[in-house]
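Omission of a single protein chain aside, the complex is shown with its protein chains in their original locations.
Think of it as A and B in the order they're written, each chain with its own count starting at 1.
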Amino acid sequence: MSFKYPVVMPKMSMTMETGELINFHVAVGDQVKSGDVLFEVMTDKIDMEVEAPADGVIESLVANPGDVVEIGKPVLIMLTETEVMAFDFGDDNEPVASVEVVAPAPVVETPVVVAPPAPIIVNTNVKAVPKARVEAANRGIDLRTVHPTGPDRTITMQDVNGAQLDPAIIKRQEANKALIAKGIEMTRGIAQASFTRSVSANFDHAQFIAAWAKVLRGRPDLAAHEHIGVALIIESKYGSALPVFRDPDQSSIADLAALVASTTDAAKNGKVPVAMLSGATTTVFDLTTYSMSSATPLLFPNQVTSVTIGYESATTKIVSLTIDLNFCDFYDGALLLDALVASL
Amino acid sequence: MWRIRKFEEAVEDLFGRGMMHGTMHLSIGQEASPTGMCMAMTLQDQITSTHRGHGHCIAKGADLTRMIAELLGKKIGYCGGRGGSMHIADVETGNLGANGVVGGGLPIAAGAALASKMMNRGTVAVSFFGDGAMNEGAFHEAANMAAIWKLPMILFCENNGYGMSSSTAKAFAIDNLADRGKGYGIPGVNVDGNDVVAVYEVAQAAVDRAKAGEGPTLIIAETYRWKGHSRSDKNLYRTKEEIEEWRTKDPIPRFISRAIEAGLLNQEQCDAIQNDAIEAIKAAVNEAVKAESAEPSGLLDAVFKAVSA
Partner (left out) sequence: MSDRMLTMAEAVREAMSIAFDERPEVFLLGEDVGIYGGAFGVSGDMYHRYGADRVLDTPIAELGIVGAAVGAALSGMRPIVEIQFSDFTAQAMDQIANQAAKIHFMLGGALHVPMVLRTPQGSGTGAAAQHSQNLEPWFASVPGLKVVVPSNPADAKGLLLAAIDDPNPVIFLEHKLLYKIPGRDPVPEGSARIPLGVSKVVREGKDLTIVATGIMVNKSYEVAEKLAAEGISITLIDPRTISPLDMGPVFESVEKTGRLMVVQEGPAQAGFINEVIAQLAGSSSFGSLIAPIKRLAGMNIPIPYAPQLEKAAVPQIEDIEAAAREIVKNWR
């Protein structure tokens, strides 16, 4: 009784997946004895001679020298009289295991719910013991406002509990608040009107103030000044800073973006260049970091317009505009806002 | 012997197809030694084995399906898929486990022999090891303790001439490994490891000695492995001629011709035994392949045996 036995590319190392057939040592029709070399194979680590598992005759050559053959796939077929211990379980040679096929999860249509950005309350630039962070987060305390008394300027529980603010910072915060309160007081009496529109667009501060300035540039009849100065409110632990960007529509957007970035940084550290502290003709207040959707923009002294940017959803913002009715009537106000929204 | 031979050939085939993980250490050509030794043992007698241990396990009576299943990483494998080729143990046949550390089984077998003596069980413990293990400290410590306490232990060395790639000529300053027995005050016996009858006779004598309370014996069985140390062995350290020469001393045909000459078996009976072995291995492989694969759940609980309340 003759057995047909395919001699396969053997797995010769733990990671081997294919081997290259180098050459045959036998030809079709050759008689071989158990242990005779049939062919040589190579992987990146090993050269091996593959031996005949039993006495027999070469029936056919399946692969060609130079071929890269997967392990377990035949290289030649031989006929033997003794049954060779060979197990071919099919094409992929994987033992049939009862593997659980997990059905793909059913596709459920869920409405897209996006959480609003978390309000900035805990500042990771500040060092605090773990419990102090938890406490501050629970009580809505901004750790930037807490004076650290622990070693290495670390905020301790005592610090958070007592919420002892740095006296210097407290002073500046008070000063800032007083200034803004004074300004609002001054404009309270002015007749004003507010408008609100939604806009689905992405823009950063630089793009916004440039767009706003451009809109204003187009309506010199509504201006109270020769130049355009957009004040951008920036919050820091010292309170609100209002650096003014002069004629922002007249610099390149790249330059403006760089200027906005560096000024924002400086403001957060309480250091706005003095030159940028005056000349505002309009004010922009971005409320989105506080998750606020809108607030009636407040007019600042000597300014005709004031704008807020509010958060409605991940893709939509609310832009509000307040105008001084002495300079600008309802209709013009609406047109300004439309123009701004259109240009974003 | 046929069962061991066919088992190893089947493992070689399955491994070559990529169905087995890791590597395999085959004992093709060395079948007579475990067979002869285990024939002199009862089920209660114990063995420790080596990384090249399939032959020992089978000779001691292991279940072929569970062995293949272990190599295939199945739940019904001897170790539940957690041990692999080098760690197969079978309590029911007195197999305390194959060992992946060279020499690791020697002190353990000494301990088993110590327990047998302390509990008056009358059993022996056989440690199978290779020539390579004889240079491990563990061999020395176990041999000495077995000698001083006259433990019922047999130190069975399958000297196949190589510890991976180091030949005994290079690893030993002595020519006759059995001489080491003198160093411990125990008999060192040489035997042709490919002559199953000779191995059996020497083994039985050692078992008798041990059970009579006379202490351990060191048996050096000279044999040879046809295949490389493991499946990644390029055989750079030995010659084709050497391999060829030893193939002519194949223990299986030797025994067959001897049995036939002595009129104890005829050719048909010998062929039938071979076929039975082939069928047994095939059945074991086919059954094992269909078994469920081992799963990762339960791994943490498998480290310790639970403490009973």
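One rule holds in what follows: contacts are C-beta pairs under 8 Å (C-beta built on N, C-alpha and C of every residue); 3 or more make two chains touch, one makes a residue touch a chain.
Keep in mind the model is a prediction, meaning the values are calculated, not measured.
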Selected residue (touches chain absent from view) among A:Met157, A:Ala223 or A:Leu325: A:Met157
Option touching the unshown chain, where B:Ser116, B:Asn190, B:Thr217 or B:Gln274 are the choices: B:Ser116
Given B:Gly80, B:Gly122, B:Gly161 or B:Pro187, the one touching the chain that is not displayed: B:Gly80
Contact footprint on chain B, counting only the chain that is left out: 46, 48, 77-83, 87-91, 96-97, 99-101, 104, 106-116, 118-119, 125, 137-138, 140-142, 144-145, 148, 302-308
Contacts of chain A with the absent chain, listed as residue ranges: 129-134, 150-151, 156-158
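Note that in this section only the chains that are shown with their structure count from here on.
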Length of the line joining the C-alpha centres of chain A and chain B, rounded to whole Å: 60
Chain A residues touching chain B - in the complex, by the definition given at the top: 8-14, 17, 34-35, 45-48, 53, 71-72, 83-89, 93-99
Parts of chain B lying in touch with chain A, wherever the complex brings them together: 6, 9-10, 12-19, 21-23, 72, 74, 226, 231-232, 234, 243-244, 247, 278, 281-282, 285, 289-293
